[in-house]
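With one protein chain withheld, the remaining protein chains of the complex are depicted in position.
Every chain is named by a letter (A, B and C) in the order it is written, and numbering of its residues begins at 1.
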Amino acid sequence: MNWLMKQLDRMTESKTRTVAQSTGRRSFMGRLAMTLTGVSALPLLPVARAQQQPGETGDPNSCDYWRYCAIDGFLCGCCGGSMNTCPPGTEMSPMTWLGTCQNPADGKNYIISYNDCCGKTSCGACLCNRNEADRPVYRPQAANDINWCIGTKHLTYNCSTAIVVGTALEQ
Amino acid sequence: MNWLMKQLDRMTESKTRTVAQSTGRRSFMGRLAMTLTGVSALPLLPVARAQQQPGETGDPNSCDYWRYCAIDGFLCGCCGGSMNTCPPGTEMSPMTWLGTCQNPADGKNYIISYNDCCGKTSCGACLCNRNEADRPVYRPQAANDINWCIGTKHLTYNCSTAIVVGTALEQ
Amino acid sequence: MKNILLAGAILTFATAAQAELQPEQLGKVLTLPEKYPPHWIIVHDATFFHMLDGRQYVIDADAETLPEQVKGMFNSSFIATVNQSSVRPEMYVAETYYTRGSRGTRTDVLTIYDKRTLEPVDEVILPNNNRYSGMPNQYAHTLIDNERLVLIFNLNPATSLSVVDLEERKYLGEIPIPGCSLAFPTGERGFTSICAGGDMYSVQLNADGTMASSARTESFNDIDNNPLFEKPAMVGSTAYFPTFLGDMVEVDLSGPAAKVGERWSLRQGDDDGWRPGGMTYALSDAEGQLYVLAHPAGYDGSHKDPGIEVWLYDPATRKRTARHPLKTPGLSIALTRDAEAPLMIVTNIEMGLDVYDAKSGKYLRTVTGFGQETPFVVHGAR
Partner (left out) sequence: MKNILLAGAILTFATAAQAELQPEQLGKVLTLPEKYPPHWIIVHDATFFHMLDGRQYVIDADAETLPEQVKGMFNSSFIATVNQSSVRPEMYVAETYYTRGSRGTRTDVLTIYDKRTLEPVDEVILPNNNRYSGMPNQYAHTLIDNERLVLIFNLNPATSLSVVDLEERKYLGEIPIPGCSLAFPTGERGFTSICAGGDMYSVQLNADGTMASSARTESFNDIDNNPLFEKPAMVGSTAYFPTFLGDMVEVDLSGPAAKVGERWSLRQGDDDGWRPGGMTYALSDAEGQLYVLAHPAGYDGSHKDPGIEVWLYDPATRKRTARHPLKTPGLSIALTRDAEAPLMIVTNIEMGLDVYDAKSGKYLRTVTGFGQETPFVVHGAR
């Protein structure tokens, strides 16, 4: 509970506060999703479809899951896919932006590829916006502002995955 | 405050109750509009643009205004038009459904023509659904379920007007 | 190198489950079964505030969490009308596009989706661009002839039905239904429409989609004073039409022409002033029990108000067998298609979906937050 969180709490109603706490994020986007859909609390629990690897803990359909450190979009696990699989009828973009996230279970940094799923309109569920090491559009490979439905049949954005593609180099 | 209104009040939260009271309508659609836009109270006051005739009273941008007794849609007065004028860039449909509404100021019944304004997407403001003498689609001239953007360049529905076209015959 | 040594060190203290995560495959896309499980539903989100971006969500109404509930989505433009096949793994969307979204050149089209991939696999152009546009109506999109033909309701404002052959994926033509609307499956290869004159109009088709015969009933529908609702519940080939004031009117659609049957009252006890109403208000389950959405204190114009109870009837006895109070007032009801333990889905006034055990009326869960805006109508999956 940092300073900004307290500010937000002070300024907003109890409903919003509940949302902010349940997502555990400062992000306005999560709050936005709640505002727009009128949902007070989403049940978000791990499911088999999420296909976690051994050596991972946490809820892959929660915005505070470790792989989502630089994501901006709808979590595919809430859209008929999983954190690393696209929903039926969509197409995974071949290129995207990358994040470097630390897995709390082993303390290692991994390169996460946030491939978008494309060809249907906005999933609309589980909007998640985190921006660790995100950079403006002039460094595209680190920019989550871009709709990465590029190189796909359609630029129509549906949701975002978070795929482990390797370990980060030691700095 | 009728029976159903009390039921709704009992079942819902204070925010919803406020909405229901402020619209003065049983209609779920007004409530829906509030839910979707997250608005707790709209300031809806008469404005010059509304072009009331002498002999009318009430707020032409409120869902309980007398002309709206059989309307279903967004009130054009909240969309850049007025109760009898389309917003810029739209086209008024030449045909539509008709209602018979009683003007409380003179006690007379008037024929109201609910011409839709067409060519832009849903206005989204001041959704109003009242169904006095509304009939199913098999009596089209009395059916507000139909998108009446017919005979216009586009069927894209933006908002609905309520135009006095005559006095109702004595029954 | 340092990485490798560290990894080795960790392994000596930990189980294999804590080894380094492995790179995962890119490009994976899920698919769905050809036959959807009995408690899956198709949610028609008409997106009344954003009609260009309509959706059909595939939802598992048995699941407890959102990620488990949502199975996928496909688009449907401009308050489409929809249907599903039970004999082919297909779903159908009759929809409208413009070359510039909200404007430009219009194309009406029947789009065919594969249930396994949720991908559009084909389309049939509806050449007259006169498709009915309005609130969703399941009888604006009617399968007949063992699902070989589909009838799509047109209103501009002259009314007709477009006939499409779904096996050949071919537009066959249009049947005019002057003064009438919608299509209820009738006889071997025909339909009945409901008319402004208070009558009904039945048509049998030839195999090529042309008209073979037609017939009209007497005028029996008092549209001024107690009109029939336009969306009947079907039990076998009998259509059950509620009326605004609370009657039920049976119409036999088993032969080539509609036959008007019994009229009885939905009110059967402590229920003065109650009326049927809503957006989808009359359905039947696989065992042929009738479900009617009802609200109290009816008045002129209450026929689209939300209901607060669902009333069940046995059509054999024409008696009410249960009253299910709703947790939250509802706009539309839906039923899954299984005989064993059907679910009742209610689109509530907060635009969430309340799931009930259909027979007992027990509230089970609410499905919401899946991206829906105005999920006006829900259909049990086939």
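We adopt the following convention: a contact is a pair of C-beta atoms (placed from the backbone, for glycine too) under 8 Å apart; a residue touches a chain by one contact, two chains touch by 3 or more.
Because the structure is a prediction, the values reported are computed rather than measured.
Taking the complete complex into account, the chain left out of view touches A, B, C.
Considering the whole complex, the residue from C:56, C:102 or C:160 that touches the absent chain is C:102. Residues of subunit B in touch with the missing chain: 33, 37-39, 42-45, 47, 49-50, 53-56, 61, 74, 77-82, 84-92, 94, 103, 105-106, 108, 110, 113, 115, 117, 120-126, 158, 163-167, 169-170. Interface with the hidden chain, as seen from subunit C, comprises residues 47, 49-53, 75, 77, 97, 99-104, 107, 109, 111, 120, 123, 371, 373.
The omitted chain makes contact with subunit A at the following residues, 2-4, 7-8, 11-12, 26-28, 31-32, 35-36, 69-70, 95, 119-122, 124, 129-140, 143, 145-147, 149-151, 153-157.
Here is the rule we go by: only the chains that are shown with their structure count from here on.
Averaging C-alpha coordinates per chain places the centre of subunit B 27 Å away from that of subunit C.
In this assembly, the C-alpha centroid of subunit A lies 40 Å from the C-alpha centroid of subunit B.
Among the residues of subunit C, those in touch with two or more other chains are 350-351. Residue positions 38 of subunit A are each in touch with at least two other chains.
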